[in-house]
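Contents: one structure, followed by commentary.
One protein chain is absent from this view; the other protein chains keep their places.
What follows is chain A.
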């Protein structure tokens, strides 16, 4: 199966630097403090944030400890091609830790000493870049909850695939890999603070040659910046609408 045609187009017709169609929405539920929906191509994720609230599940030893961000990722049974038995397993736990770590880097913990922030993420549909989508959705939910953060956290994946099927020595970096591209090549997830140009999470499960790494990383960072533009536009849109209504008294 050829992941990249001779003309340099991918299976779904994108060029190597083209992201999948992205859509996001702030504010879905009443009960949580913040909630958001994020869609990247066929990958769809819901996130909700509870807190910051008094730390109960994580006990601090002396006085008010640092702010703790906990995350729980779960998947619906029909999210991927094969039906899942359990909504949570070892893989979602690993994803949860990664997401929590990336968010912890952005949240201004000193403002919320002794509190905990619970993030719940549900994967409705998985088609590559699930971890990245979870981080983006969780970031939007944090913003919706009005929690103080240093910056957005945006995450994007990149992959390296052979340029043509017969020459496996030359590879080309792709941004925002879908399921078939990440299983055929590799999937590197990068989360960054876009305004600070700082990487806060870097993760891959596949072997990747050192010579390809720089190209793949640059591609993922480029994707993060693109996603930031989209998310920023949506947050601005949300602010504009709701602020207009709230200024009516």
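Operating definition for what follows: a residue touches a chain if its C-beta (ideal position, glycine included) is under 8 Å from a C-beta of that chain, and two chains touch if they have at least 3 such contacts; residues count from 1.
What we mean here is this: contacts and distances are computed from a predicted model.
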Chain not present in the shown complex, as UniProt names it (candidates "Piso0_000442 protein", "Ras-related protein Rab-5B isoform X1", "Autophagy protein 5" or "Exosome complex component RRP4"): "Exosome complex component RRP4"
Identified contact with the non-displayed chain, of A:4, A:145, A:173 or A:186: A:145
Residue numbers in chain A that touch the chain omitted from display: 25, 28, 30, 33-34, 51-54, 63-64, 108, 112-115, 143-152, 193-196, 232, 235-236, 238-249
